[in-house]
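Since the structure comes first, as structure tokens, the remarks are kept for the end.
Every protein chain but one is kept in place in this view of the complex.
== chain A ==
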Amino acid sequence: MTAFFGQWLTYDWAWALATICGILLIALPLMLGVAMIIYVDRKIWAAMALRKGPNVVGPFGLLQSFADGAKVFLQETIIPSAANKGLFLIAPIITFTVALLAWAVIPFNSGAILANINVGLLYVLAISSLGVYGTVIAGWSSNSKYPFFSAMRASAQMISYEVSIGFILICVVLWAGTFNMNGIVLAQKGHVFGLLNGFVFNPLLFPMWVMFLISGMAETQRAPFDLTEAESELVAGYQTEYSSMSFALYWLGEYANVLLMCALNATLFWGGYLPPLDWAPLYLIPGFIWLLLKIFFFFFIFSWVKATVPRYRYDQLMRLGWKVFLPISLLWVFLVSGYLMLTGHFA
């Protein structure tokens, strides 16, 4: 795209314009995807509870999310009088922005990646570690009990699971030999017997994928780890005092984050834009279709878990993060690096 704009502009400005176009190309379909995935989530949830779910607005209720969006857009933004106004308004913007930022390094097809940087995976870790600020700032600036409890829970929870996510990703990076997201996807091509694309088919990395999926649920504060917005204890957690658009930003940000986790699962363990089998006819289907299918599959798992599993207790959450996942993932770093040294992977 830089070359296309380069016909009329100097390289710098052509690059800037191409990047802005790339951002819009990712962010706008993503927003539409988030609106639709909220509908999908409600439908899956309803089906598991033997209900019908949204079915009034538009055919099959397809336009429900847009109706909800229009509704919150027209509502008044209420700012509590004791709140810290600036931070109170910035917090949802942080959550929403951070949820979009990490998509810059997700490869949608070979070459279709906004920022093909060689620290791609570290960038994802860095951005996802920022996500906690939206919650913590909201909780503190609301100047209200329940949001504050929620903020404290969020900061402890997200740090705990980031540690084990870091070790899990080290296993993947060791095997791929690169932090570049595109490189990680390509390293999975024909990974098992030259037949299956994806680290998940590797018996040594399969447990890591299971742990990554669970940690991802904790990191995005989805059920069963949604202690930050546990409605039976904390009203609505950090978003208790929010209304209208600022509430909707949390809503959109949460689902964009869940989609990002699904995309990371697909990219890091399930071969990203590669088809599951390394078989030539499957490559006729464009890569981003495979990626979307995988994202959808993982989103279904997320919804399924949300609909069926009861919420964790706080001490169980901490125990799982620190006493189960952390030692196991640390052990796995040893196992994986030991195996790779033994088989001369690094030679």
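The criterion applied here is as follows: contacts are C-beta pairs under 8 Å (C-beta built on N, C-alpha and C of every residue); 3 or more make two chains touch, one makes a residue touch a chain; residues count from 1.
Basically, contacts and distances are computed from a predicted model.
Not shown: a single chain whose UniProt protein name, out of "Phenylacetate-CoA oxygenase subunit PaaI", "ABC transporter domain-containing protein", "NADH-quinone oxidoreductase subunit J" or "Proteasome alpha subunit", is "NADH-quinone oxidoreductase subunit J".
Considering the full assembly, A:132 is the residue among A:34, A:83, A:112 or A:132 that touches the omitted chain. From the options A:155, A:244 or A:337, the residue with contact to the chain not on display is A:155.
When the whole complex is considered, the residue among A:46, A:62 or A:87 that touches the unshown chain is A:87. Shown as candidates are A:48, A:72, A:89 or A:119; the residue that touches the absent chain is A:119.
From the options A:42, A:189 or A:319, the residue with contact to the chain not on display is A:319. Listed here are the chain A residues that touch the chain not shown: 10, 12-13, 15-16, 87, 117-119, 122-123, 125-126, 129-130, 132-133, 136-137, 140, 148, 151-152, 155-156, 158-159, 162, 179, 315-316, 319.
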